[in-house]
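Pasting in a structure now, in structure tokens, and then I'll have a few things to ask.
Shown here: the complex without one of its protein chains, the others still in place.
Letters A and B mark the chains as written, and numbering starts fresh at 1 in each.
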Amino acid sequence: MADETAPGFGASAWLIARKDLTVEFRTKTAFFSAMVFTVLGIAIFFFAWDSTAVASIDLAPGVLWVVFVFSGLLALQRSFSVEQSDRAMDALLVSPVIREAIYAGKAIANLLFICAIQLIAVPAVALFYNLPLGRPLLVLLGMAWLTAVGLVAIGTLFASMAVNTRLAELLLPMLSLPFFVPLVMSASYASTKLLAGRPAAEWWPWLRILIGFDIVFLVACTLAFPFTLEE
Amino acid sequence: MTSVPTSAAAPRADLPPATLPRPFGALFLLAVLAVIGLYIRSIYFTPIEAVQGAAQKIYYIHVPAAISAYLAYSLVALGSVMHLWLHDARADRLAESAAEVGLVFNTVVLTSGPLWAKPIWNTWWTWDARLTSTLFLWFIFAAYLVLRGAIDEPAMRARFAAVLAILGVLLIPFIHMSVYLFRTLHPMPIMLQPSAFQPNNPAPPLPPVMRTTFFLGMGAFMLLCVALVVARYRYAALRDAAAEANS
Partner (left out) sequence: MAAPAESRVHAIEATDLVRRFGRRHAVDRVSFSLGSGDCLALFGPNGAGKTTLLRLLAGLLRPTAGEATINGAALRSDQDARRNVGLLTHQTMLYPALTARENVRFAAGLYGLRDPETAASEALALMRVSDRAEVPVRSLSRGLQQRVSIARAVVHRPRVLLLDEPYTGLDAAGAAALTGMLRELRAAGAALVLVTHNLGEGLAIASHAAVMLAGRFTRFDDATALDAAGYGAEYVQLVMAAEGARG
């Protein structure tokens, strides 16, 4: 048709991301539950540890990343379930949109969702655990976002698989958590050193692993995604 | 009790055709004999190691089991790639079979390791790169089997499992790297018992008697691994043929 252009990768991905975020914004349930879970989790960890035995500044990073992972999973769960209710996925698959763009769009939406949670969680942790404010906190936020990219790359792919199975809510964590471990490990050690005021040379190798993980698994999961769609 | 017809009646529809081989054959028997031979030789005919004592003999099972697990997991990766590329159900059957067998050997590694480590290192477990990677292989392939169990449709099950297997294989280097980095930046406490089999020290050369036992162990376990994969594959073929006949 004269008024059509082939939808580009970026445009399609952004269209799908916007759609997902609009749906999420309308219903708000997932965002609020993830938010509440995050803040509650951070608080509970604080009470679970004896703060006289372990310095809160040593505890904070570990708590941060563990809570991120589990609230991130809450976000990822609903990523593909939104397409299930009336088989909206069929409409996406019938359209000329490139399959990988569907993955990219959903990953972007998930990333923004998780980053929004982190924007609130990181200050919350700083507040509860008396962390130094200022530049270290900004670098911490940067680390959080790098970690989020890896979480989202893996989680979006496995969410696409899990939604088709009988044990969706159980399978997504079971599949994803082994993959989240290098992310959490690297982020945790890097942020511990950062908050302890260590020089960048000590936490930079961990960031390198994070970045390497993000790149490798973004590519691998994008390539794997079409295999998770109906044949 | 209903009697079984003895005349040459038409084959029942729910049984697979007679041309498919039975799961356990000569290869498996040979493998079992080899393993029994290994046990006998390692317990009665191999000397006890001077420093570590009798516990060292777990080595003849532990290392071969680890190699067998890696062999099996490589077959899973191979089968997964072949399946995604060729859409062939046989490649998926290979992956499925090798995954179960690999998980069994992996469990042997993870249980024999602590049994060996406790008398030698005075600790059940240590988070060094190799142990952690082995543990994560276990997690991934346990998840692999759970995933397979959660999907009814055969084509989808094969595809999803293949994707997980390939990604899982990609993950292991990252686990290894992360833990290795952790170890170099955080020196571990010195083990309480001095031993030639420290995590970061190379093992001294084995005397010939022990070396022979070790190679027997390698041969026996790898033979068992292959025999089990073959048996499990045949079982899967029989099961799929029966399911098709009934559908």
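Some observations on this one:
Here is the rule we go by: a residue touches a chain if its C-beta (ideal position, glycine included) is under 8 Å from a C-beta of that chain, and two chains touch if they have at least 3 such contacts.
These numbers come from a predicted model, not from an experiment.
In the full complex, the chain left out of view touches A, B.
Remark: the residues of chain B touching the chain excluded from display are 153-154, 243-245, 247. On the side of chain A, touch with the chain left out of the figure occurs at residues 1, 3-7, 11-12, 15, 19, 22-23, 26-27, 82, 85-88, 90-98, 230-231.
Rule of thumb we're sticking to: only the chains that are shown with their structure count from here on.
In terms of their C-alpha centroids, the spacing between chain A and chain B amounts to 33 Å.
Interface of chain B with chain A (complex): residues 84, 136, 139-140, 143, 146-147, 150-152, 155-156, 159-160, 162-164, 166-168, 170-171, 174-175, 177-179, 181-182, 185.
Contact residues of chain A toward chain B in the complex are 154, 157, 161, 164-167, 171, 174-175, 177-179, 181-182, 185-186, 189, 202, 205-206, 209, 212-213, 216-217, 220-221, 224, 227-228, 230-231.
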